Each structure stands twice: as structure tokens, then as C-alpha cells.
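Comments concern the structure below.
Every protein chain of the complex appears in place save one, which is left out.
Chain nomenclature is as follows: A, B and C, assigned in order of appearance, with residue numbering initiated at 1 for each chain independently.
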């Protein structure tokens, strides 16, 4: 299992998100409070939208707390949309190609959770990926394959629908192989303009997911960070666990929900898988 | 493209094979004489048969010439059968799971060459892998997939026949996609007792492959290495390029050949792919 | 702060020490029970005496729990004397040259603890190192410098005396710079035949240190490990924390003690620093 955050708003330095908060993602990499694993030391990734159409990606297999290049990059790169992820492997190799966020064109994707009995289901799921997309798969994780299933089912046109169809396929495939609860997930994906975050599990007991209440909350959250105090009103964070202890700052995203963040507007929709049959 | 060696005979320290020869594999990693690339700095691997049934494997993505752990291991591990490989990537990621030799149970496999237009052919070839074996694939290379095709076609029972069928399938699949010369290969595989080495290419212009003439040659080859002078008479090396300049020490393995080394006996057989149709 | 173990006895596979015990060093790297830090993910090292005079060393900056090469090496290398160490950096860089155990000729050295205010004291301590030894220092840690001070003061001839003089110098140097408690240490060193382990701190509140009671204890400790049941009677472990929960299996080494293990004999001596003045 893993930890992640998705930021959107006025441009901030990556270090303001990754290092400065009291319970920052780098802190969580050593001492996660809400994760299944307390340590998430099996790789780190950050994706950020800079001057280019395509987001930049930094993937590292060193524990985040030791990575000097990450510190340097974070001190210099500013972005108005940032995805960051720390990994606790559920079995697949610790290598850069298995680090989140995954990228396809302008799109980023990151996942906390797992496809249950992935070895059992992997081949059937791989076969369902659009052959034209298939060769872009570089790593060996369930999370990247899940991304390519969503792309196959139209992520770029209809993200909630595509994710619903991908989850539906995973559940059908799992149940055909006798897996009771095939998927456990919080997922975030973005095209650089809108962020979609999903909380769902076959079991109905999903990993935690939170969103910041509004930008004034962020400002209280980081009292010592003058940059954040200049944030635009539309700044938003979605996180697998709160970045600090402040009461009232974080609202839990309910079970079986799709959260859509675009500018300062947030919408919550019910989420349920679309099954073919 | 890559460089490799396969040793069998009385136990030697790995360093006697990897570091001490004049044109050793570690030297070749910086200055290959016969390779398509002069540098092979995209990963290193060694497999050796020690006290256990299953061979040990050391895979590294550092250039071989910088790897201190490899030096230490090589100074301490002795084995009567050693496979070693330096990689020059043809495009897939530089990561441990893409390093040769690959292992399945007691078997090792390493490859110099490439499946042409691999991205185009990969999905069809993956589908041909036995589903029970499929989830063992950890990396993203053509070479590992080729190994799993050979396993699917019975490598453990009939190595030359299984490799012939795997190459046949690759050629058929390639030609169906309009690839003129689908495969270029020298391959070595072993079960720990016998080594099979193959030289073949669809084009009929295969990468170089050499075998040592006999153990007396090895002794002349390493005049300063007292260990090798105690070698058994059945010691043999198969290599992608000679480990030194000595005239008469190395014999080229002909095109379209399968070389079988078992103890001190060597057999050369013609090799041609088995096509299904 | 760090965790370590020192084994001596009949040859065992490294994995029997590093992976198989319930609270093995690899387990401790994620969840140390007695350490100052619960995570020791800043490097790993093992030194083992094989066929050569000089011990082999494997140093890695990956967290131990992810290191496949360590697993392979551990499954194949057997030794009658093993030092292993997991590092939690107290500030210096995470790099192979900062991993323990450190080596000089036949000697190994590893350390849990720290020289307080090391930056303040470093230059004075470096100046005290024998110039002929100085250029062998490769890393930047207090622990390696401590080793070279002990070597300067005659470690190879009189280990307890040399360590006492090195600690004395560190305390004097520290106090000259106003450092109240200059050193905190458990240290193990060996020449391949005898192991000396030290527990001491300027403060008189030293990190934990334990020794196995006797080989019958080890056998109870690892009921499922047939290899250990064939251990010689002289097998001994010295560890910074017990490798399992068995009552009676482990005896704490007292404060300000030097433990000498040679074959099956163990001696405990009082340890106090030798001050020049």
C-alpha cells in the first residue's frame, strides 16, 4: 500500500508540499499514521506540470527521506498541479518503472491499494489492454496495468466512465478466478486541468481519502509558510492521509465516491463499477 | 547488444573469469572489440552454481567496472558452472529485472542480439507464453520473453527443439507483421549440467560466438593464473568474443549452429528454426 | 543509530543469520524494537570470512528488505564468522563508503552509536590518525574514523587497549570543545579469529548489547532451522538486540564492558577509556 497527494492551485514549490508540512509525504514515508504499512520506502514519484504540455516525472527507488536530488528538484521546481506518491510494494520489484505516478501523454495516474491475487488475474487483464497501448507498459505493477485498462476504456474522454469500466472488468475477472474482493483503491488521475480522485473497494472498506476544506484551511495548516499564504483561492489538496493534525482542516471523502476538482470547484459523485454483464 | 561467457569445468573463482583475463568481460564492458556497441554499460549479471540446486544470481545496473560488490562476490564465490553477461540495452529500461542471465528453477538463460521491432511483436509473443509461466516474467526485455517462449515449448525436456520452436514462432510472428529479419541471437542456456549455445539470425549474419579449443588453451591464455593451471581437463568456455589475443586459442562457432557442452565433450549440430506451418 | 550482529562458530549460510530468525536483522531494518530509530534503512553491510585471508564485504545503500542481490548472496555464502550491520544515518551521506562493517586487511569493525557533535570534533580527530593509514579512509562517518583511530592506537596488537585509547582521545577532544558526552557506542571488531565487543558511553547510558547464552539456546531459538541444529558447541552471537523473543536465550552485556569471544570461550572485562592526561 502507498501514500499520495494531489495538489492543484496557484504554483507552489514542490518542497512546500513534499517536505514542509508537519506530516508531509516524506515524513509519511517513514511513519505513516493511517497506512496499512507504517513504512513506504519502496520508491517515490512526483509528477508536475511546468512550462510544457507534458508533465515532468521524477521516479526514485531510494527511500524518499534519503534522496538529495529530490530535495534539490523540490526546492527549484514550482507547479500549479502536482501529483506525488510513496510506494510500499505489495510484491512487485522495486524499480523506477514501477514508481507512480504513471504518465501517458498529458495524463498522470497514481494508485494506493492493490488488485487482489494479481498474479492470478494479470494475464487476463493484460489481454484486455488495447494492443496499441500495450507496448507502452514498462513496469510490472497492478497499478500501471489498471491505468492502461482505464486508458483502453476511454480515460481521456470520460474519466469516471472509463475507471468504472476498468474496475468492472477487474471485478469480473477476479470473480471468475474465485477472488472475493478483487480491488482495493484510491486513485487520482489528471489531464493537467482537472483532477479526478476515486475511493472504492470491492469489499466496501476502502483505504482512507481526504480533501482539504478550502484554501483558508491550507493557510492555517502551514502557518510558517509565506508562499502558501499567497495561494489562490482555488488551491486544493486531495491526500491519502492528512498532512497535519489540525481539526477541521480535512474532510474524509466517502466510500464509493468520485471527487472531481476543477479550479476551486469540487464535486462528489457516487462511484460504482460498470460490469459488462 | 551484449557480451557473455559460459564456463564449465572444475570450480574457479568468479574473478578468474570476470576480471583476470586480458580481455575479460569487465574489460569488454568498457571496450568491446567485436560487439555492435563498444560500451556495454547498461547492466551486468552473473549466475553461478554453488552448493544449492538453484543457481545464485547477481544482477546490477551499475556499469560492471564500478561495482565493488561484484568484485567482492567474485573474489569469494567459486563455481564449476558460471554464466556472465554485460548488457547494452536496445531500448528497454536499465533495471535489475532486465539483467541477464534469467533464471527459472535450475535453468539459466542469456542472450546477445534482439528481436527486431520488438514493440510490434511483443503482444503476440506474450500471448504465446504458457499462462502458468507468464506471471514469472518480471522484466520488459525481448530476451526474457524469448526464454519464456523456449520454456513454453519444452526447454526443460528438449532444449534444441524448444529453442527451434521458439525461434520459429518469433520468425513467423515477425514476418506476419512485415519484419524482414525478426531475430538476431547468440543464446546460452544450462540446467547446471549441460550447456547449450546457439548462434543464429534470420538474416544469416549472426553475432560472433567462440569456444575455447581445450583446457590446455585456457592454461596458455592465462599464464599468470595458477588457479586455471589446476583446471580439470573438461573445462570449457563459450564466449561472444575471445577473452584474449592468443592465436589458436579460440574457434569460431559457425552460423546456424547449436553447440552442446557436457563435461569435456562438445558437439556441434546444425540449428534451424521449426516453423509451425 | 544502527543495529548489528556478530556471529562465530561452525559455518552457516548468511541467510540463516540475516533472514530466518523471527527478529532477524532484515526484520529489524524495518521494525527495530530496541533501537533509537525504528527504521534502519540507510544502508546495509555484511562481512564474512570465506576461503580467503581477507573477509568479503557487501555494502548496499538500498534498504536491506529490498535487496535481491543480498538475498542471493546470503543463500549461497557460508561462513564461520559473520558481521552484519544495518545503518540509520546520523547525518552523513547514504553511500557505500559509509556502510559498515569497515575493513582493514583481515580486520572488520562496526559501530552503533555516534560521536557527539562530530562536525565540531572531526578535524582534530582526523589529525590524530596515523598519516600512513589516513588515505585508506574512504567515507565520511564518525564510525570509520573511530576505526582508524583504533588502528592508529594499535588495534591489531592490543584491541582492548587500542579501543580504550581511541575512546579516551575522543572524550578528551570532545570535552576540549565543550561536548558533555562525546561518545555513545557498541562496537564489534574481529581479526577473523577472535571477536571483541564493547559497550560504553560517556554518559553511562549505553545502547543495548546482548550475547547468546550458548549454542543450545541458539538451537531453541531457531527450532525450524535444521542447519543451526548441526552447529558446533562454540557457536556464539553478539547482537545489538535479540533476534527473537525466547526467554533466557539472551544475556545483556553490562555497561562499560569488553566482551571477548574466542571459540566457545567468552570473557567479560571492565572497559574504561584511557586518557592521555
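As a working rule, contacts are C-beta pairs under 8 Å (C-beta built on N, C-alpha and C of every residue); 3 or more make two chains touch, one makes a residue touch a chain.
Remember, it's a predicted structure, so these values are computed and weren't measured experimentally.
> Of the listed residues C:138, C:203 or C:233, which contacts the missing chain in the full complex?
C:138
> Out of C:97, C:194 or C:256, point to the residue that touches the absent chain in the complete complex.
Once the missing chain is taken into account, the touching residue is C:97.
> Since one chain has been left out of the picture, which residues of chain A touch it in the full complex?
Looking at chain A, the ones touching the missing chain are residues 48, 50-52, 56-60, 68-69, 72-73, 75-78, 96.
> Since one chain has been left out of the picture, which residues of chain C touch it in the full complex?
Residues in contact with the chain left out: 92-93, 95-97, 119-120, 122-123, 126-127, 131, 134-135, 137-140.
> Which parts of chain B face the unshown chain closely enough to count as touching?
So the residues of chain B touching the missing chain come out as 30, 39, 41-42, 61-63, 65-66, 89, 94.
The rule is short, and it goes like this: only the chains that are shown with their structure count from here on.
> Can you list the chain A residues in contact with two or more other chains?
In chain A, no residue touches two or more other chains.
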